[in-house]
Each structure stands twice: as structure tokens, then as C-alpha cells.
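One structure is given below, represented as C-alpha cells, and several questions about it will come after.
Removed: one protein chain of the complex. Kept in place: all other protein chains.
Labels run A and B following the written order; every chain starts at residue 1.
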Amino acid sequence: MQNHTGAPKGSWLTDPRIRAWVFQVVTVVVVIGLGWYLFHNMQVNQQHRGITSGFGFLNNSAGFGIAQHLIDYTEADTYWRVLVIGILNTLLVSVLGIILATVLGFTLGVARLSKNWLINKVATVYIETFRNIPPLLQILFWYFAIFLSLPGPRQAHGMLDMFFVSSRGLNMPAALLAPGFGPFVVAVVVAIVATVLMARWATKRFEQTGQPFHKFWTGLAIMIVVPALAALLFGAPVHWEIPAIRGFNFVGGWVLIPELLAVVLSLSVYTAAFIAEIVRSGIGSVSHGQTEAAHSLGLRNGPTLRKVIIPQAMRVIVPPLTSQYLNLMKNSSLAAAVGYPEMVSLFSGTVLNQTGQAPEVMAITMTVYLAISVSISLLMNAYNKRIALIER
Amino acid sequence: MSDIKQPGADGIIRMEAVNKWYGQFHVLKDINLNVRQGERIVLCGPSGSGKSTTIRCINRLEEHQKGSIVVDGTELTNDLKQIENVRREVGMVFQHFNLFPHLTILQNCTLAPMWVRKMPKKEAEEIAMHYLQRVRIPEQAHKYPGQLSGGQQQRVAIARALCMKPKIMLFDEPTSALDPEMVKEVLDTMVGLANDGMTMLCVTHEMGFARTVADRVIFMDKGEIVEQAKPDDFFDRPQNERTQLFLGQILH
Partner (left out) sequence: MTTHQFKPDLPPPVATVGVYAWLRANLFSSVPNTLLTLVALYLIWLIVPPLLSWAIFQATWLGDSREQCTPSGACWLFIEQRFGQFMYGYYPPELRWRVDLTVLLAVVGAAPLFVARFTHKLRYGIAFLVLYPILAYCLLSGGMLGLEHVPTTQWGGLMLNLILATVGIAGALPLGILLALGRRSKLPAVRVVCVTFIEFWRGVPLITVLFMASVMLPLFLPEGMSFDKMLRALIGIILFESAYVAEVVRGGMQAIPKGQYEAAAAMALGYWRSMFLVVLPQALKLVIPGLVNTFIALFKDTSLVYIVGLFELLNSVKQASADPKWLGMATEGYVFAALVFWIFCFGMSRYSMHLERKLDTGHKR
């Protein structure tokens, strides 16, 4: 290389590009070195304890019972099946919790914006109370102080003689397949297709003629009438098995165990408080000028809300809402404290104690949570991108 | 007080003894204002004088507590139907544009015709394009408000209001939030509108606009109409001490 100016070129030591390279190489070496060191220690320790590492143990028979499993399970089944049950139970709690928390949270958020002073204050008190109490404490409270202190099955609180709340959980009628089930499913599919077609037709007609059409109510009618007709013609799709007392417990029907109820209730009550605040600030972030502009154009409150306020509020609401969903999913691991058989209590608890395969078990548990987290994030990011505002 | 002839019962807007309070604060005091069809009125006055509140009462963005307001034969009461009828006939342009940022320019313009006038989409779009042409930005129809300059946004806001084919247009300081070089393009649009015979009420401090376009200039202070006159009389021979003081402040 030639140096035409004659000015000093500077040493390679102070060349920012070389510095950057050196710094990065050092970082990578340190990270890999540390990782290797920890891994090495772990192997040595495992050897000394006489534990063979590897995931082979997953094929062994588990040999313990599980209080709630969504798929068939016996003690002879493998740890693989235990893993699947753990994931399903975690997902069950998360999904139920997310649905309940969303409904409750949006209701409270709107209540928080209400001009009705009393409703507003009730919502405020709720939010300030529940978001400042640790979710674990709420779970323990619901479980030990409420559900376990409910009367036994024989004195259960009955509702309509079909639902029973007792210290054994919530017993409710089970739907068992009946001959009419096939036609019923077909009818439901037909109804869905018809509703979609109707909605499309209605939108098209609205665009062409400006005549509004009650999409929602018509759709609802189709969704009710068609399956009902099928049920009338071909017989009921399911028959209900109503729980009944035999001896000291209920027989028949489905049961939600108290652990599940305690966890779902407390997590949704806790998360709803945060969602309410998110909804409130989301709707509050849409400037009052938008409402005024819509009103000045003659739009009523309904269309103003649906066409102007909500679409704008949603883009403020969705990102923090996502992290609340993620929090709820992660908090579902608190169920371990009351022995609900989800990922942590099944795997990091029972399986770890039985097998002693700590690294493998922990790796599996964390991978499952990471996988669920990433899926929820990706889903919500995609949605967020769709509704994002286009600025210059 | 004023030599101008107040239109009588034929006014398209009739405000009689309108009073309004914000909490304990008396913002409008016995406002009497009649506006003829096709009349162009400019309201001016110091800030907090109640001029914006006055025109916001005309489409009931603000509620008055005493007196009566009749717009195009419909009295403004708590009846939602009546309010909606009035709002259909009255367009409004805001200081901060208030375009809907999540909708394209075209969708901003077709929203109300489709949902309020129950117009077919195609027809609404044709009308929207017509008015966008008129404010000279048809090529921006598929952009979003955030991609436009302030002046362009305000012209879109005018087009959006016009799409409802209103009989009356209200302007609430339409040029106050604009950069100086964009004021003219918005004023030009408003002058065009005035020349077509639209009934207009403008709250503005653009005195040049007031002189060339207005049929009547109204000066308000402390919630009252202090003086109203034809622009020439108003600017050259203000009758009132307050008016003179105000004009002295803004014309120099």
C-alpha cells in the first residue's frame, strides 16, 4: 500500500476494525471456554455420582400416578408420555388462563374508562389490589384457604343439580358421543361455511349498495339453527353424563381438579389486573380529536369505536398484551406449589427426583418453555405487523 | 352597535341566548347568532374568548346548557337522532387535522359516506376522488396520513368533510398548526369553497382571508359577541375599544 499524503498511517493497534475483530474473538473464546468448563465439570460430577448422562431414560417406565392427564396414562407408561402430559397440562392452564384473563381484563379496562363513577372505582380497587399481591400467594390462598376448605363431595354446593363444587374440585356433566354426533359435526361445518359465505356476500352487498346487513346476528342464527335442526332430525349429538354421589365421591361426568381451578383462577385474576391497565392506556392513547372527528362526520358511538378507536388502540395494546400472555404462561409453572401436574412439578419435580438426571431434565423443561414463548411471540409479532401504522 | 342586518327566521343556523359553563366557569354568555344560507362568517378574538366553543356547539361537540340552537330546521337537544341529523349536514375541519392514521386517504374520505349515508363503496370512492381532485391531491389517495405534509393533511381533512356533502362547513383554526409555507395552499382551498357558495363559519386569525372572503366578521371576547360587521367596516372603522385593541395587536 502506498501512502501519498505522507501523514502517519497509524498503528494497526488503533485501527477500529482490527480492534473490533479482536474484541469479538475474545468474547467468543470466553463464552465457549466458560461453557466448556461448566460442561466438563458437570460430566465429571455426574460420573462420580454414577449417573449415566443422555436422554435414554425417557424410554423407561415412569411408575408413578398423575392426578390429571388429558391423554391416557398408566404407571407403566414411559417418561416420554409423562413429558407430553406435562406439556399438555401447562398448555391447558395457560390457554384457560389467557382466555379468562383477556375477558376479565378487557372488561375491567373498559370499566376503568367508564364515566360511571362507581364502576370506575370498583375496577380501580380491583386492579390495585390484585396486581400488588404475588401470584403464588394468590394460588396458595385459593387452594388452601378456599378450595380445600370447601365441604366434601357429600355436602357439595350444587348448581342446577349438574355442577358440583366441593373440596374435590368442580364436577360437571360429561358429553359422551351419541349416534347423532356425526350428522351434528357435518351440520356445524355446513353452518360455518354458510356463515362465512353470508359474511362475504354481506360485505360485498354493503360495498355495492351501502345497505348494511346484520352479519353478526344472521351468523349467530345460522350457527344455532342448522346444528339444532340436525340434532332434531338425527338425535342428540351427545348424551350428558351427570355426576352423582356414590359412596364418598362423585361418579361420572367430568371433573376439574381443585389444583387446576386454583391456578387458573388466580393467574387470570392476577393477569387481568395488568391487562386492564394496558387496555385503559391503549384506548386512552387514542387522542380525543379522533372521536371528535368521527362524531363531526356523523358517525355514531358504535362505528366510531369499531372503525376509529379500537383499530388504533389495538396497535398500542398488542405488544404489552403479548408479554402479559407470556408472563401468564410462565407463571403457570407456579402450579408446582399446589402439586398440579404441569411441566415443572412433573418434570423438574417428580421425574428429576426419580431419575437424578438433572441436566437432561432441566434442559427439556427449559426448552419446552422457550419453545412456547417463541411461538407466542412469533404469532403476536405477525399480528402486530399486520396492524402496524404506516408512517412516512 | 352594528349596522349589519341580522337574518331573521330564515337563518340556516339560529343560536338564541346560548349559555354554556365548564363546571363553574361561564364560557358562553347569551350568544345570539343567525347565519343565512351561503353566508361566510369569520370569528376572531383572543384565546379563551369562546369562539371555538361557539362553533363546536353548532355540531354538538360541546353541549350548551341554556338557550336554543337550531341548525337547518333541527333543534339540538339530547336526542341522538337530532344530533346525528345535524352532524350529517355540518362538516368540520380541526386545527390538528384529526385524520384517521390507520386508514388511507381514500378510506378516510369514504368512511362516513358509507357508514352514515349508507352509500355503495364504489359511489363513495367516486365522490371521494372528486373532492380529492378538488383539493388537488388525488395522487395521494392510497397513502396514509402519516406520509403527507401538514398542508396536504389539512386539505384531505377538508375533502373528507366535503364528501358528506354538508350544507355548512365549520373551520376551527385550520391553519394554526401549519408551517407558514403551507398556510396558503389551505387558504386557497377554503377560498375556492367560499366562491362556490358554501355556508362557512371560520375561527381564524388570517385577517387577509377574512377581508377577502367573509361576509361578516364577528369579534368575541370573554364569552360574548362584542362586535360584528362587514369586513371593510370591521377592519377600517372598528366601533369598539376592545376590537381596536385586538386588531392593533394582531395586525402589527
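As a working rule, a contact is a pair of C-beta atoms (placed from the backbone, for glycine too) under 8 Å apart; a residue touches a chain by one contact, two chains touch by 3 or more.
Please read these numbers as outputs of a predicted model, since none were measured by experiment.
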| item | value |
| --- | --- |
| Hidden partner chain, touching residue among A:A67, A:L137 or A:A244 | A:L137 |
| On chain A, residues whose C-beta touches the chain left out of the figure | 20, 23-25, 27-28, 31, 38, 41-42, 44-46, 48, 114-119, 122, 128-129, 131-138, 140-141, 144-145, 149, 330-334, 336-337, 344, 348, 352, 358-359, 362, 365-366, 369-370, 373-374 |
| Hidden partner chain, residues of chain B it touches | 1, 19, 21, 23-26, 29-30, 65-66, 221-222, 224, 226-227, 239-242 |
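Criterion: only the chains that are shown with their structure count from here on.
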| item | value |
| --- | --- |
| Centroid spacing, where centroids are CA-atom means, of chain A and chain B in whole angstrom | 50 |
| Chain B residues touching chain A - in the complex, by the definition given at the top | 59, 61, 80, 84, 87-88, 90-92, 94, 96, 98-102, 111-112, 114-124, 144, 146-147, 157, 160-161, 164, 170 |
| Residue numbers on chain A that touch chain B, as the complex places them | 206-212, 287, 289-290, 292-300, 303, 307-308, 311-312, 315, 387, 389-392 |
